[in-house]
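Here the complex is missing a single protein chain, while all its other protein chains stay put.
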Amino acid sequence: METPYSKLNSEQLTRLIEESVVRQIEDEVADWESNELAGFLERVPEQKSEYRSGSGFPVKRVYTPEDVADTPWEEIGLPGRYPFTRGPYPTMYRGRSWTMRQIAGFGSGAETNERLKYLVRQGQTGLSVDFDMPTLMGYDSDDSMSWGEVGREGTAIDVIDDMEALFEGINLEEISVSMTINPSAWILLAMYVALAEEKGYDLNKLSGTIQNDILKEYAAQKEWVYPIRPSMRIVRDTIVYCARNMRRYNAVNISGYHISEAGGSPLHEVAFTLANTKAFVQDVTSVGMDVDDFAPRLSFFFVSQADFFEEIAKFRAVRRVYAKMMKEEFGAKKPESMRMRFHTQTAAATLTKPQPINNIVRTTLQALSAVLGGTQSLHTNGLDEAYTIPSEFAMKVALRTQQIIAEETNIPNVSDPLGGSYYVESLTNDMERAIWEILEKTEEMGGAVGAIEQGYFQREIADFAYELAQSKAHNDRTVVGVNKYIDDEEDHKVETHALDPESEQRQIDFLKRVKAERDNDEVERILKKLQDTARDHDANLMPVTIEAVKARASMGEIVNALKEVFGTYTETPVF
Amino acid sequence: MARVTDSAQSLTERVRAGHVPSIARMISHVESGANNVAEQVAELYKAGGHARIIGITGAPGAGKSTLVSSLVRELRARDNTVGIIAIDPSSPFSGGSILGDRIRMSDLYHDPGVFIRSMATRGALGGLARATIDAVTVLDAAGKDIVLVETVGVGQDEVDIVRACHTTVVVSAPGMGDDVQAIKAGILEIADVHAVNKADRPEANKTIGELKTMLKDSGHVLTDGWKIPVLATVAEHGQGVEHGQGVDELADVMERHYEHLVSSGEIERRERNMAAHRLKTIIQGVALDRVEDPSVGPDFDAAVEDVRLRKRAPFTVALDLLENSV
Partner (left out) sequence: MTETGQPIRILVAKVGLDGHDRGAKVIARALRDAGMEVIYTGLHRRPEDVVTSAIQEDVDVIGVSILSGAHMTVFPRIIELLREQEADEKTLLLGGGVMPDEDVEELKSMGVAEILGQDTPPDTVVETVRRLVSERGARV
């Protein structure tokens, strides 16, 4: 098999199965098809005329060694060794279980702090924080655009004091913290660093991540402030800053999850993510950083969707392609620069409002494929995802789901247990091939940025979403409880999370107080300095941003100061 | 507070007073051809004739809507009130349409001096729909100083726009995959002004140069004493520039073109063309409506069958239908 980008071609590759054995099997398959199969099909025809995976790959009724005959052993290999198909570490879960990282966030920093502590008491091993829409979009709680949304879908952060309340009583040196934040990520990172410095933490001991993947925003999640290029510069600055000052911190969590949730196929998810990765890496190396100095701290985030085996194949394929890309394209030398580590979230898009208890089952199966796919960290969705911010009950069940898989099933005792499955290896190959095709096509458009500017990613996603919606509507795609097995029974009553109606006003009042009590001249001075720094394309924005948050400049003030320099982004929607 | 719509004023009076919901409703009427719309349009037509009508055309992807948005902000800064008609194609299969030009003008929404209306082509027989031209009349009568018509940018309407406007601006952008050579000859000829948008792109100068060369080669540098300018614009927000680079120049050029039309007397010729084109469009539309109307004259479907079965020749049938329906 020819693998593009792979110098494995020139080496002596090891066939898995001898030519003669393959012939033998081919004959046997042909014989089986004319006899047992033909006979059976006559009595019991298959239910569908064709079978395809979630991404559309044709799927056979049964797989044999014939299907992997051309796959060199080197492509499969061993966990912890290039091309890392089977996992980034040699011992995988025997060494350390995946991090159970349930996201939390609502109301004020203090309110979320309670939920974080609750989850840690229940056995969660890493923290993950989600923020309200205004914070995600860079608006202060008192901005007119924030009205009705403060503290609703996540926690509100305006000034560093909010972050202090968020992490009150939590030792940041001992637990890793993931922050789901994008266009305003660099500001939250600045607050995190400023807070750590205030508390006397060693920056090189802090572990965690900011999502900070702005490219997938333009294509999928649609959170943005500035146009594409200035935003890429900000991401570059955070990666460089972290590489130099925070050894254990992942400055980006390059994401496919949102591409999937926006309607993309599993193939789109991983291919577009890798294209985006390429763009980020190019940006950072172009300012003179050596790829091995920052690539080990690139981390990723994927969904675990409904097609059980395709997801496993997908995780293996994306690891393999990433390894090859980092080695061939960017000349990475350290294995850590080539081994992909990712967080997974089960697919919210598959969860339904009717019969919500079914969602527990969906989430369990998706969690299972994530584990079989070798994820490093996992968030399992709450059963009430279709309604609301998850309740404590829903989050507890979701967490128990992971704990049961981890501790009762023996699954984690073996790395990449599905390696060698004729089906899974074959599907992994199909996925890899298709990823390279998309990467090549994207390259022709000028890379991820060009592809996004031309609407290519958006169009693929919109088309796939439309087709899926139509096939669900015409019952070609079953959704249990929605278009099949519908029942009139009273659904399990889901307790919706109640947002305290006073929360928004409290936040606004607090912000007003902070602004009144700080040195406003100092803030103004620093914001001007920030603008000057921004105008110099080669300067790094992090240090001056850290200064700004220490002086109690608010997120909105920082974002607005730079709007004057960078402008704002308006989407050209693609249907 | 008494609702304006409850007052005794007629719809056309409210349009002329600038009442937004009434303007909107009137445009819907001209699209649907409702009730006494002919009389209403007649009244508005006589009340109008003051607005400068500007056509903005160019291939999709050149950034027309963003440029229009920037341009309108500039025009507003010069105290002009503006009406915008943004045209998008109707699906030939379903007849439906997604009208998305408004999105790029969202920062104009709060400005009462700007009226934005999206119109679908609705199967217009190639070229600008009659309803579009009538909508221009409505906005003119409503007192707008300037009416901008932004076309789809493909097909006949690109060329047609010139017959409905005082000034036609053709927008192009560098590096759109097509060489300037690919710009259809028709486009080149109709422009009173060329705007090369996204001029901050590296290939921009090349595009501008090529356009100027093409104009010279085809002898279109000067028409009726007007030297056709090729402007460089950067319509996208930001980079610290309020109205976008080159946009104030575009607004200047538009003003100068209109002054030129007036001072050279060229405006009469243009407006004569506009009137003639309008009449022809209406005649075409009305004639076809009447011919297809089953209650008037010979049956259209039967006539079609005659032609298909070669019982009668097409030309004969057409003349017969016209003579007996219209």
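As written, the chain order gives the labels A and B, with residue 1 at the start of each chain.
Following the convention adopted for this analysis, a contact is a pair of C-beta atoms (placed from the backbone, for glycine too) under 8 Å apart; a residue touches a chain by one contact, two chains touch by 3 or more.
Note that this is a predicted model, so its numbers are computed, not measured.
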item: Contacting the left-out chain in the complete assembly, out of A:Val59, A:Leu203 or A:Leu499; value: A:Leu499
item: Residue touching the undisplayed chain, where the options are B:Gly49, B:Gly95 or B:Pro294; value: B:Gly95
item: Residue among A:Ile160, A:Ala243, A:Ala262 or A:Val559 touching the omitted chain; value: A:Ala262
item: Identified contact with the non-displayed chain, of A:Tyr82, A:Tyr139 or A:Tyr422; value: A:Tyr139
item: In subunit B, positions touching the absent partner; value: 3-5, 20-21, 23-25, 27-28, 31-32, 34, 90-91, 93-100, 102-103, 106, 109-110, 115-118, 120, 122
item: Absent chain, residues of subunit A that touch it; value: 133-134, 136-137, 139, 144-149, 152-153, 217, 221-223, 261-263, 352-354, 386-389, 462, 465-466, 469-470, 472-473, 479, 482, 496, 499, 570-571, 573, 575
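As a working rule, only the chains that are shown with their structure count from here on.
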item: Intercentroid distance (Cα basis), subunit B paired with subunit A, Å; value: 46
item: Residues on subunit A engaged by subunit B in the complex (per definition of touch); value: 226-227, 563-568, 570-573, 575
item: Residues of subunit B touching subunit A in the complex; value: 66, 98, 100, 103-104, 106, 236-240
